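Okay, here's the structure, questions in a sec.
Only one protein chain is missing from this complex, and each of the others stays in its spot.
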Amino acid sequence: MSGNDPKIIGFCCNWCCYGGADTAGTARMQYPPNVRIIRVMCSGRINPSMILKAFKEGADGVFVGGCHIGDCHYDAGNYKWRRRAKFIEDLLPEFGINDGRFRFEWISASEGEKFQKTMEEFYNTVKKYGPLQRSFSK
Amino acid sequence: MEPEYLLARAKDENILEKGECGGAVSSIFQYLLDCDLVDGVLNLSHGEDIYDGIPSLIEDSKDLIETCGSLHCAPTMFGELISKYLQDMRLAVAVKPCDAMAIKELENRHQIDGDKLYKVGLNCGGTVLPITARKMIKLFYQIDPADVVKEEIDKGKFIIELTDDSHKELKIDDLEDEGYGRRVNCQRCEQKIPRNADIACGNWGTEPGWTFIEIITSKGKELVEKARENGYIEVKAPSGKAVAIRGKVESVMIKMAQKFQNKYLEENYPSLEKWDEYWNRCIKCYACRDACPLCYCRECDLEKEYYEDSGDTPPDPLTFQGVRLSHVCYSCINCGQCEDVCPMEIPVARIFHKMQKKYRDQTGFTAGISDELPPLYSPEKE
Partner (left out) sequence: MMKVTHTICPSCSVGCGINLITKNQEVVGTYPYKRHPVNEGKNCLRGRECFEFLGEETRIRTPLIKKGNLVDSDWEEVLNMAARKINSLKGEDIGILASGNCTNEECKNLKKFADALNVENIGYYNHNFPKFDFKTGTLEDLENSQFILVIGDVLKDNPLMGRRIILARENGAIIIATDYPEKTTTGINANKYIQITSIREFLDKLDSEIQSKLDERSTIVVGKLDHKKELNKLYQIVSKSNSKLIPVMGDCNSRGAMNILPALDTDDLKALIESVKLLYVVGDDPVSYTEESFKNLDFLITQATTINNTTLLSDIVLPGAFWAEKGGSFTNNTDNTQKFPQIVPAAGEALDDVTIIQKIAEKLNITF
């Protein structure tokens, strides 16, 4: 990967999206290697601070994947996440981060193809934006 | 409960003279203390002069006289004082709308026990920072601020009374155009009548020497009735005209506030470059967090090693102000305390208020007004 290649953090829930990534992997579907996956137990445990931290540490894009609405392993975790995700979309532009650099999606364990497709799309979007330039002095 | 209106004034001669608008509020406090319904009254007393309001806990009704009269140059906040230091007391508290909002939200979040509280609301057209008040009196009224014995905000004017009984007044609009006048948060505030208190008291629409009271809760209704029965206040019904004038004053002020919201949160909202300039000043002193009545966690994420930068300043705004915004902006009551206490003059409240407005527009939730918790806290599916 060259220095200009986007760095993408992907938070994937253990029960669905991580499984989806796994399915994509076992089926040898190619998706951009720029995505660094962090497995979490549920999208409902992601809070806005984690997204902000990822951007602060140099991510050019942040992806969050959870179970389809209605399928949450913990019943309502992804509903909670959805409310937060909406809020994050409002918050990021206040710090000059285009909300397109943040994406969330519902991907089940069997949807390897959807995972692959989503990652490709998101990679292309983030690539188009280029590296995240922050004017903050440090 | 249907709103109920009445006019009231003190029966005690001393309070009648010293209190604002007939001293009904002080008399109600007197009743509560004398009849042992509360252990203390939290109010403002005058410090060194009329620009100095100090939160005071009064436990003997004889001392209430110190807290008589209104102060517009005392932008204080009671929410945290109660939740942090006065939990163990049955309390009556004189609240501006922002105090009432803080208290109500803290009650909703189990930080304050509402059953122990009587909230006597005070209508508020806004407060002026003490030093700003002194500067503007010198500059625009050309008066030595020390010669002012009383100040008043009425009909869009900031009025000062001098030692020789004379008055001088200027339009608040003009003062605010020059960057003086009320705090900018107050300019943007739509809560002019604290309908989240038990009663709301004020001078809008009233006749001289009387306080206009709107009764909001049944607790408030009983309070006013008992204070009257026990001979602390006398009451009478306001004229239809008085009610109408009061309504009009309120609606004019709300319209003005909306205009100011537009001005500060849209038209003149700082650019991203300007915000970077502001964030560069941050010395990570946590004053904004500590002054915020709704920022009450005992363990703060900002001090966790994974969000905290090394000791260097400025901190990265994403994981300092960003994390704080993500925790409390939807709970923002626009009290402006964060901005007041910022040593680096960062207009923190602006970004919080702006985000709160976005959240309100999407969810209908307003902290300190809505009865339920913020939707972000909901365990429900939706």
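We just call them A and B in the order they show up, numbering each chain from 1.
Following the convention adopted for this analysis, a residue touches a chain if its C-beta (ideal position, glycine included) is under 8 Å from a C-beta of that chain, and two chains touch if they have at least 3 such contacts.
For clarity, every value in this text was computed on a predicted model and none was experimentally measured.
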{"item": "Chains in view that touch the one left out, judged over the entire complex", "value": "B"}
{"item": "Contacting the left-out chain in the complete assembly, out of B:84, B:155, B:259 or B:381", "value": "B:84"}
{"item": "Touch criterion as defined above, residue of B:287, B:318, B:332 or B:355 at the omitted chain", "value": "B:287"}
{"item": "Option touching the unshown chain, where B:24, B:129 or B:197 are the choices", "value": "B:129"}
{"item": "Contacts of chain B with the absent chain, listed as residue ranges", "value": "47-49, 51-52, 54-57, 59, 73-75, 81, 84-86, 129-131, 280-281, 283-287, 290-291, 313-314, 337, 340-345"}
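Definition applied: only the chains that are shown with their structure count from here on.
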{"item": "Chain A-chain B separation of Cα centroids, rounded to whole Å", "value": "42"}
{"item": "Touching residues (chain side chain A, partner chain B) in the complex", "value": "47-49, 52-53, 55-56, 75-76, 79-80, 83-84, 86-88, 90-91, 94-96, 135-138"}
{"item": "Chain A partner contacts - residues on chain B that touch it in the complex", "value": "272-273, 275-276, 279-280, 301, 306-307, 312, 314, 316-319, 322-323, 325-327, 329-330, 351, 354-355, 358-359, 362, 375-376, 378-382"}
